[in-house]
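After this line comes chain A, so read on.
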Amino acid sequence: MLSQAMFPWLLLTAAFLFTLGALGVLIRRNPLVVFMCIELMLNAVNLALVGYSSYLNSEEGQVFAFMVIVVAAAEVVVGLGLLTRVFSIGRELDVDDLDEMKQ
Partner candidate 1 sequence: MNGFPWLTAILLLPAAGALILQVIPGKAADLIKGVTVMVAAAEVVLVAIVVHGVATTSAIGGGPLPMHYVEQASWIPAIGASYHLGVDGVSAWILALNAGVFLLGALVVPRRSTERLKLFCGLMLLAEAATTGVLISLDLLLFYVFWEGMLIPLYFLLAFYGNENRGRATLKFVIYTVAGSLLMLLAILYLHFQALAGGHNTFDLEVLLQNPLPVQTGVALPFTTIPTLSPAMFAFLAFALAFAIKLPMVPFHTWLPDLYESAPAPVLVFFAGVVSKMGAYGFIRFGITLFSGPVHQLQPLLVALAILSILYGAMMALSQTDLKRIVAYASISHLGFIALGIFSLDQNGIDGAVIQILNHGIIIAGLFLVVGVVEARTGTRDIRELGGLQKRMPWLYVFFLVITLGALGLPGTNGFVGEVTIMLGAFQYFWLLAVLAGLGVLLASWYMLRMHQGMMHGPVRAVTEKVQDLRFREGLVLAPLAVLIVLLGVFPHPVGTVAAQAVPGYVTLADASQHPVVVPTVAHVSALTEVEP
Partner candidate 2 sequence: MNVLLAILLILAAISALGVVFSSKTIYSALSLVLTVALLAAVFLVLNAQFLFVVQLIVYAGAVMVLFVFIIALLDPAAEDRPRIFDLRLILGVLAVAGLCTAVFVAARNDVTYDTSCTTQAVTCMHGYTVGSLAATGDNTADPFHTFGFPENAVNRAGNVQTVANQIFHTYVLPFEITSLLLLVAAVGAVYLTRRVAVGPRRDPQAEERWRDDLVEGGE
């Protein structure tokens, strides 16, 4: 059971991790790191979910977090598969290279 005083800090941490992940997406050019940042965001969500779950004494958050982990895994599988195809060996890993289509 999460204490009332502690909860805002937990939520703050979750928000911090989340926005930090977003910041990473904005500034990092390596697609793998970008992807990791997105994973960080998902983890932040998990933290928030579990924190709420504990705070509310409701198990739904934990179930939800479980689903999130599964989805994250699926996304990673597909995403990394795609990234290895696109940034095949030897090519520079840079999301800014992907700008053939624009305007």
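How were these picked? Simply put, all candidates are chains of the complex that A comes from, given by their letters.
As a convention for this text, a residue touches a chain if its C-beta (ideal position, glycine included) is under 8 Å from a C-beta of that chain, and two chains touch if they have at least 3 such contacts; residues count from 1.
The model shown is predicted, which means the values in this text are computed figures rather than measured ones.
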Neighbour of chain A by the touch rule, complex-wide, chosen among 1 or 2: 2
Candidate 2-facing residues of chain A, complex: 1-24, 26-30, 32-33, 35-37, 39-40, 43, 46-47, 50-60, 62-63, 65-67, 69-78, 80-85, 87, 89, 92-93
